[in-house]
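Here the structure comes first, spelled out in structure tokens, and everything after it is commentary.
Yeah, one chain of the complex is gone here, protein chain that is, but the others are all in their spots.
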Amino acid sequence: MATATKEPRGAVPHPDLTQLDQVNRDVLKTLGKPGLVWWLMLGLCIAGIGMLGVSWGIQIVQGIGVTGLTSPVGWGVYITTFVFWVGIAHSGTLISAILFLFRAPWRQSIYRAAEAMTVFAVMTAGLFPLIHVGRVWHAYWLIPYPNSRFLWPNFRSPLVWDVFAVTTYFTVSATFFYLGTIPDLAAARDAANGFRKKLYKVISLGWRGTDREWHHFGKAYIFLAALATPLVLSVHSVVSWDFAVSIVPGWHATIFAPYFVAGAIFSGVAMVITLTVPIRKVFGLEAYLTTKHYDAMAKLCLLTSMIVFYAYLSEFFMAWYSGEEVERAAFWARLFGHYWWATWIMLVCNGLVPIMLWFKRVRYSIPALFTISIFVNIGMWFERYVIIVTSLHHEYEPFAWGVYRPSMVEMGIMVGSFAWFGFWFLLFTRLIPVVAIAELKEVIPTPMRGAAPAHAGGEGGEG
Amino acid sequence: MSETKGILASYEYVDSAVNAIEKLRAGGLKKITAYMPYPEHLIEDALGYDQSPVRVWTLAGGLCGAAGGFAFTAFTSMDWPLVTGGKPILSMPAYVVISFEMMVLFGALSTIIGLFINSRLPYLKPMVVYDPEFSGGRFGVYITAPPERLDEARGILQGQDPVELREDSAGVAHAS
Amino acid sequence: MSDGLKRREFLKVLGVSGAGAGMVGCSTESVEKLMPYVVPPEEITPGVATWYASVCGECEAGCGMWVRTREGRVVKVEGNPDHPVSGGALCSRGHSSVQGLYNPDRFTGPMARQNGELQPISWDEAEQRLADGLAAAGQHLTLTGFAGPSMMTLMESFARATGGGVVRFDPLADAPLREAGRIAFGRNVVPWYDIEEAEMLVSFGADFLESWLSPVRDARAFSRMSGVDERGSKGRFVFVGSRLSLTGQNADEWLPIQPGSESLVALAMANVISGAGAGAGPYRDIVNAYTPENVSEATGIPAENIRELAIQFAEGPSLALGPGVAGQHRNATAANLAVAVLNSVAGNVGRTLHYSAPQLNAPAFGYSGVERVMQLIGQGVVGAVMIHGSNPIYALPASSGFRAAFESVPFKVSFASSPDETTALCDLVLPDRHFLESWGDSAVRPGSWAIQQPAMRPVPHFDTRQTGDVLLSVASLMGQDLGAATFHDHLQSRWQTVAASTGTADFEVFWQEALKSGVVELGGSQTGVAEQLRQPDRALVFDPPDFDGPGDLHLMVYPSSRFGHGSQNTNRPWLLELPDPVSKITWHSWVEMHPDRAAAMGLRNGDMVILSTDNGSVELPVWTYPGIRENVVAVPMGGGHEGAGRFSDGNGVNPLDLLPAESEALSGGLVHFATKVTVTPTGERRALATISGSDVQSNRPITPAVALSALTAEADHAEEEDGNGPLQELQGVGGFVPVETEGRPQDFPLEGAQHGEYGDPETPRWAMTIDLDKCTGCSACVTACQSENNVAWVGESQVTMGRDMGWIRLERYYEAVDASHAGPLDVRFMPMICQHCGNAPCEPVCPVYATYHTPDGINTQVYNRCVGTRYCLNNCPYKVRVYNWYTYTDEEPVREGLGHAPEPMNWAFNPDVTVRENGIMEKCSFCIHRIRGAQDRAAVEGSVIQDGEIIPACQQSCPAEAIVFGNIRDTRSRVAQSVESARVYRVLDELINTQPAVSYLKKVTFHDVESGEH
Partner (left out) sequence: MTKRWIGALIVALATLGSLVFVQTQDSSETQEPEATNGATTDVVQPIAFPHNVHAGIDRIDCQYCHFSAERSVDAGIPPVRTCIGCHQIIGGTDERQQAEIAKVREYWTNQEPIPWVRIYKVADHVHFPHMRHIAAQVDCAECHGPVQEMGVLAEVNQPLSMGWCVSCHIERDVSRDCSVCHY
């Protein structure tokens, strides 16, 4: 991507975009009246949320026992799905912040969708720690607040780190997201009328696009990006430490942090592809989300897939090379034990399928990418399932070994979480410009009456 | 300066706006507000901005967050000392995680505050001197000047043949 | 002292003591009433436990027990240290008697059958009916299980007075043993076995650690005999039998003989010892005939193994036991006789077993007695049958036709306190009191008597009367005077004579003393009499008996170590959910098959099969077990109850239906081991409700052992070798150099963590040592812990999922188990409890400090703080943390089939321990309430806690005396000294440096275990 940054403005992939206000017209029309399909999907999502609610209700009333969880497998589908969504949440900020700092010119048209995905994914992930605890009515004890008992949470516990990491990540990425939308909301305001105009008026904070606004906006944006970048890396590192700081064979590995971050970006980018392909079709944004973008994302997928696969292999190698009996047994069980199928799904989806991305033809074929991205999403969910469940079911104490089978309630909640995510994302597509209008204008040719001034070749993106 | 008047010109092209601004400034007319659909730094350069103070906010917020996070974790574990896993009451490495997260959080939040303060957001007054086109494709230059120099200013703006030229009797844009 | 009962006025409402009644987190009671005493009983202080000495009524062994009561309700039973049998310990069945007392399915009052249904009636009416019924019946019979001497005499005198007879009936009659004693030495008794005296023990299938005679006493004696002592000497135990029971698994060597060939091995040994029978007196010819060579064919054991064994046996002092149920075949008496002969020729009679000091269980008629009863009924002589303390309909094989005979009796009466298969047929039920509510006595051997006294007023839910009292009043209704108004008087009058024999002047004093200590030792049981063998007066067949049916799969139906013969007292969740010590299966029945045999038939664990004989068939799942011969399948007794209560009904099958109804020719005992079965797979499967995840250790240092030779050679070196064995191995295959495990139990907390209360060197560090060379895997500790700590039972479905809640997981690992030939046997037992690690992995991961380390070194769990993230469970390498997946302690089950505590079962909750609710993690707390209680007392009295003053429930109940608990910082404490042993190790410590407070002492084997084997 570093190569892409040095390309002169305009060489980037919007050859057929010349007019600045054309961008407004194209993008803002996505905010028009939603069609039947949209309503159907929204209904579906609401139904799904209903299922989530009911399942959770049953669990709260009867007890956590309605899950398939048992000893020794104390964590299962819930934590799996939690990690999955946190992972998904990563590519958003990655694309908007890191690629921004790297001046990757292909980010502008996708980062809005990616960031929205991030925010909603964290919102989804945030549900699971609550769903997962045995006494949810006491879950607030994890938050450090002055109370009548003089009690504080235990800051040595990775779960408390999680609380901080995830909430921080949510706050920052939500802020980042909102900040980026302000100028576009203003644009929407100027185009809209009636109720929507009032709405946008409020949420665009009276943005006018004056030099002063833009000046500070740009700086703030850079600093936020600079802060968000380490945050992205830290959040999934912290999540990985939930496992790495434990002594469970299969969890207790130093490679976990980078391995999880790579995995997160991998799944995140795949999810961006999965989400943007339909948007592109439905809203006819081919001019904005061009094959060049997908090529770039595919490359990112390929890279991270290789990192992740390397991590898998190195884990197996370390298990063998350490000669540590328990470790070896755990990984043997992972490959050929009770959960072999999950492991092989993971290896195929995350290691083998992405190999196709080496071929340019595949990278430039939207349907192919869409299919692969689906595979990757499935594979990454199973990666977490494998890490959590297979490690726990085959630990130190042979007499205590046991297996875990997810229950209907868990499945209901897991599926419901996708509905919950979808619900917010659908709202987003109709309320907020899915492509960053203002920033996109930076990468289409500047309207010049005369010859462009000598110094007009500077990089875009720098606000 | 109630008698001050303002003129708003909106341009199709960046360089028109840039030239207008440069000429105005050359003529000592400095009370300029530019409108852009996107951060066009040719214009910013023309207006001659230096570093934004927002970065100070970021730094301050970050430092406070980090320090606060560390102090808080340390305080809570000394407040009711309990040994877990044979670890020291003050398990510094664990607390680093918390203070890092706090640094990012407070850094980010204070950056936003800094931004809002510096760029006068949210903007609450009615948008008299504004053109919806500015969020679309046009570039606006708004100048306020004492009455005796108004014609000069108008001349310069006209010189870059604007799409539109609007007189503003109140000069609100610079009241903020 | 009939006012003795009034003095234990019961507080009518629970929860007076605060804890126990409600749930963690939320207190749900509405306005709560405080019910004070009307007249305060001197010995009861609210909030302080009161103890009563009594005798366990669960089996004939008659263990003396202490009953702990709080505010007048029984909350726990424990062994009475002064009692010769229990010696302070108690088995699982004994502990579960509390659930018998509070069993919700007990009869709520006397019942009479009206138009087919048992309807409640008043006691007066009930007694009147009984009187009339008996008067009308003419001849009547009483069929009774075991009962104390006073009760027996009363029943007999009642029978005499009212024209009837008493038949003492026991499904597992020891008739053959007695008959053998009579033939051999002219003593028709069960001899006193002094296992402790022996250095070489051979059991011919006698399961003396679980169901044979007196398990608790024998377990203690056995562990003392076989446990290695300071001098490094250790008794050897050889098991001769075709199936390894729990007892068998404790053997050092196993001779897997052909079914029914015990007598051959015994005689062949006798042959070797007695010099071809020369020393066998009247048995010389018999013994002479059975040389090891001759029998090796029929027994499947090579001659040299038998010779070797015989030679070791001859060295003495030795002891041969049995045969137990394995010998209950058509030549049972001969088999018992063969063992008697063996003991005799080895010179053990009068040394390690004493016919002169027999165990005074009232002689039981075997099955022949029942046959006689059926005969009389058939002749129509018997107009009424009374059932007491037994459940013949269940306990007798269906083929016996007893049911039909019993039904034909015009007037059928039962004294059972809770419904069972027999009461379902009775016309009149006069529920007896539970033994914890009633008077009684026991005499287990000459010169030692024990009193059974009521520990509480009868549970108010059940309007019961002690059968003794009923008999007396009925007798008077029938115009007979049995010389006492109440059973209490009858008992005292009998004890007058006991008092007299001690020469005590003041009986009242004597009586009070007896009530306090619970046992009276008169001494005078004379031992050391070496009886001589007599000329046999019966025709004897020593050869293996013939078995009915085709094929080669011999069916062994053995008494369960949890339920005994299982015809009674099975309606108890604690027992039903207690993992069987051998199979580790709970709730349901199973059939044991050798893995090879199962594989040959294409069967795996959990495959359903139909066992069928000429007498019947049952369907149950397969459990493959290497400890059983390929030509034997085994099924435990006690399953398949109908109408015996909500918990036991529908669990498993009753294997007795497969047996022929036949009494052994010489003794009249019921023949148990007499048939073969055909096994037909149904193609169905079920998940076994087992707690076992793996039967082998997979090269982990969980239960390492040390060979006796290595230990005695140079203890320290052996220890070194062994301790670092795993590390050296690991380094052998590359990388991995583990951290040095600094930090012994007494070193907690290490430097960094010393702060405030944690810094004080004066604070104790509680620690425990468990001697795996003594542990017999009997699982008494599991139930004791469950009773003491309000540990919930969860139900079959939950156990099947792996959600069992036992705080003690008694692990069982096979090291060397080979049924194909005689050789060393090595089964390791490991009571896995919370290790209270100094570096506990579970603690730092808890986000809310719900688990942390107390200054006195306990890894504690604050139930009400727990939010239930289950992270600690994941991070516990020992997997000793159990989670409340549901609320298992409500009166109603949260879902069908889940654990619950219906009224009055919740009366058994220990008020000192919080009752947990859904979503909370729990685990062994080192019985912290006992520690805190002792500290409270000490603080108030200004005294210092002595070593041994605080005893956790598991140590307290352990018959094998394998557990030691105490403050390890006190160098004089037993626990501190025990960790000095050369055998000491801590589980997984050198792998993950958890620094447990629980140390284990390695099992010692006679065969070589290469250093660091695990």
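All chains are identified by letter, namely A, B and C, in their written order; residue positions are counted from 1 within each chain.
Heads up, the rule we're going with is that contacts are C-beta pairs under 8 Å (C-beta built on N, C-alpha and C of every residue); 3 or more make two chains touch, one makes a residue touch a chain.
In this text the structure is predicted, and so the values were computed from the model without any measurement.
If you put the hidden chain back, the residue from C:Y863, C:Y888, C:F965 or C:Y985 that touches it is C:Y863. The residue from C:W254, C:Y852 or C:Y985 that touches the chain not shown here is C:Y852.
Of the listed residues A:K198, A:K360 or A:R449, the one in contact with the hidden chain in the full complex is A:K198.
Of the candidate positions C:T914, C:Q956, C:S981 or C:Q995, contact with the unshown chain belongs to C:T914. Although one chain is hidden here, its contacts on chain A can still be listed: residues 137, 140, 145, 147-150, 198, 202. Although one chain is not shown, part of chain C still touches it, namely residues 12, 16-25, 27, 29-40, 45-48, 757, 849, 852, 854-855, 858, 860, 862-865, 912-915, 925, 928-929, 932, 936, 939-940.
The rule is simple: only the chains that are shown with their structure count from here on.
If you average the Cα atoms of chain B and of chain C, the two centres end up 82 Å apart.
Measuring from the averaged C-alpha position of chain A to that of chain B gives a distance of 30 Å.
Centres computed as Cα averages put chain A at a distance of 58 Å from chain C. Contacts with at least two other chains are made by residues 841, 844, 846, 849, 852 of chain C. Within chain B, the positions touching two or more other chains are listed as 82, 84-85, 87, 91, 94. Only residues 19-21, 24, 144, 150-156, 160-161, 164-165, 168, 171-172, 175-176, 179, 183, 186-187, 189-191, 205-220, 223-224, 226-228, 230-231, 234, 238, 241, 437-439, 441-442, 446-450, 452-453, 455-456, 458, 462-463 of chain A touch chain B when the two sit together in their complex. Put simply, chain B touches chain C in their complex at residues 81-89, 91, 94. Listing the residues of chain A that touch chain C in their complex gives 62-65, 68-72, 74-75, 132-135, 138-139, 141-142, 151, 153-154, 156-160, 163, 242, 245-248, 321-326, 329, 392, 395-403.
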